[in-house]
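Every protein chain except one is present and positioned as in the full complex.
Per-chain numbering from 1; labels A and B assigned in written order.
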Amino acid sequence: MKRFAGLFLVVLCLAGIVWADSALSINGAGATFPYPMYSKWFDEYHKKNANIQINYQSIGSGGGIKQVTEGTVDFGATDGPMNDEQIKAYQDKHGSGILHFPTVMGAVVPTYNVPGVAKDLNFTPEALAGIFLGKVTKWNDPLIAGANKGVNLPANDIVVVHRADGSGTSYCWTDYLSKVSDEWKQKVGKGTSVNWPVGLGGKGNEGVTGTVKNTPNSIGYVELIYAESNKIPYGSVKNSAGAFVKASLAAVSAAAAGAAKDMPEDFRVSITDAPGNTSYPISTFTWLLIPAKFSDAAKRNAIKGFVKWALADGQNYAESLSYAKLPKEVVTKELKAIDKIQ
Amino acid sequence: MSSRLRWRKFVSGFMLTMTGVCAVVAVAVLFFILGYLVYHGGASISWNFFTKLPAPVGETGGGMANAIVGSAKLLLLATLIGVPIGFFGAIYLAEFSGGTIAFVVRYAADLLNGVPSIVIGIFAYSLVVLPFKHFSTLAGGFALGLMMIPITLRSTEEFLRAVPGALREGAMALGASKWKTISTVIVPAAYRGILTAVLLAFARVAGETAPLLFTAFGNRFWSPGWNQPTASLPVMIFTYAIAPYDDWHRQAWAAGLVLLGLILVINIVARAILSRGIAVPRS
Partner (left out) sequence: MATSTTTVPSAGPVAGSRSFLSRLRNGDEIARLITFLFAASVVLITLLLVFELWQGSVLPRHKFGFNFFRTSVWDPIFDQFGALPFIYGTLVTAGVALIIAVPLGIGAAIFLAELAPARISDTLEFFIDLLAAVPSVIYGLLGVFIVVPLMREYIQPGLKHSLGFLPLFQGPAYGVGFLTAGIVLAIMVIPYIISVSREVLLSVPRDQREAALSLGSTRWEATWKVVVPFARGGIMGSIFLALARALGETMAVTMVIGNTPTISASLFSPGYSIAAVIANEFTEATGDLYLQSLIELGLVLFILTFILNGLARLLIVATSQRGAGMGHT
């Protein structure tokens, strides 16, 4: 009886191996910023192409860069573009290059949980830098109150929440702070993983959202869709033209307008603190990191096919998830660049 | 009765009652955990949970079917790796070896047992994931199997040693060779204890999360074969619990209930087997 059960189990397993292997499995990992978008995309693409399974794990942009360099995943994803050192490291390790492909654009918003304040707050660059440097410690500090006349801010301690993992969202946020605050630039700098002066660490955009949602008097930075879908308030930020702008698709597109025309060949560009009256100052592209060389022809074709789809049909899903579509000029340029994938 | 004696008696009664309170508190925690999981998890368990794949972020209606199957595959692999090494190694220790080698092997097993599970994850990453250039069920199963080895080894050795010498000697007197004695007399005599050891080791690794974080990684779809990343119940619980979506929280509770239920059932069964089995003197 026991022998029969054992044999049955073995047969089941072997059957499992044989049956399941017919799907082409592609693995990617990286940014949590576009995860709601990507999980929808890969799900839809799988429905249209049942034999292609693209498994994406949102472990943070730092993880995406690391794992695609190690070669343990087929592609990566990041909202903080790889710097020259990292690109060289990839080149040295694999003998071929790595390509950045922008997929959508999004906004990083300052989200908060202040008891008694349901309105949208206005944040100046000085206030944000001060809060995250640990110099502005109370909600009713003049730097915050000054921009929010008529709002009753409590005298409570601010609980800062940042990312505990290596994050492109952090990259965008610190990139912005480095541009608007010399002190931040010198003390902390910009990157996916910095030495935060103050605050709690949450894992992924998901973790930060969860922490802010559950912690009174907290403030964190997350991608727009995370604040919206969890119904937590997020504030407006003063842009370089002096206007307080609340993150929206139009405002993000306005921020990207200048960059779209001057997009470099490798698509690595920063659009934080962009000029323009209606631009949202903390916007960013998000990129897929795709190796320039694939030894496996099936995978290469599958990925190329997916990128083409993402740049066309895929863009239609973006706005309902609060991501901004790519500017047309960028899409045209990318479609040409797909041929670089060998 | 002098007042000093009265005081001493009072202290005695009081302290002994306090110890009773401690014991009750400790046990109450267990029941609280169980109760809470049953309450929250039970409310979230649904047919969807067992049969559906995870839905895209933010959408409801997804399930953990792939995580359940993934965990099963990982545990199967872990057992295939951990049990033979532990079992045969224990036979060597109990039946064949001399003092020094036995000491070294036991020391190594205890060392392995004490390694924090996250460090086992690091080891499996550098040994299996990097060379193969893949996160995989294989790597995850390897990591879990490593953790099963010391438990299986030490317990099996104890139970083998506890088999009465008379059985051994009887078999040898009848002319059986050593390995025949082992396979037909000693192992069957100790089989209940060995089974218990295997079940307990299995239950121990069933709940392990840390070693899987960078070996089995994770998968939103079914994981084909053994060389692809796979979802697993413990990792899903972790991922869903720290996320902000209420639907994911509900699924985390359900998964927690399933996982804990499985582990507790295995533990209870294992102990039941043992208590009804051989009369092994408690060491």
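Methods note: a residue touches a chain if its C-beta (ideal position, glycine included) is under 8 Å from a C-beta of that chain, and two chains touch if they have at least 3 such contacts.
All figures in this text were calculated on a predicted structure; none of them were measured in a lab.
Considering the complete complex, the chain that is not shown touches A, B. Residue A:G60 is the one among A:P36, A:G60, A:P125 or A:G276 that touches the chain missing from this view.
Residues of subunit B that touch the chain left out of view are 8-9, 11-13, 15-16, 18-23, 25-27, 29-31, 33, 36-37, 84-85, 87-89, 91-93, 95-97, 101, 104-105, 108-123, 125-127, 146, 149-150, 153, 175-180, 182, 203-204, 206-210, 213-214, 234, 237-238, 241-242, 249, 252-253, 256, 259-260, 263-264, 267-268, 271.
What subunit A contributes to its contact with the hidden chain is residues 29, 59-67, 69, 86, 89, 157, 159, 164-166, 189, 191-196, 199-203, 214-215, 217.
Going forward, only the chains that are shown with their structure count from here on.
Centre to centre, using the average C-alpha position, subunit A and subunit B are separated by 37 Å.
Those residues of subunit A that touch subunit B in the shared complex are 9, 13, 16-17, 20-23, 25, 27, 29, 35-36, 39-40, 42-43, 46, 53, 55-57, 70-73, 202-204, 206-207, 209-210, 213, 225-226, 229-230, 321. Subunit B contributes residues 55-58, 73, 76, 129-130, 133-135, 217-226, 228-229, 242-245 to its touches with subunit A in the complex.
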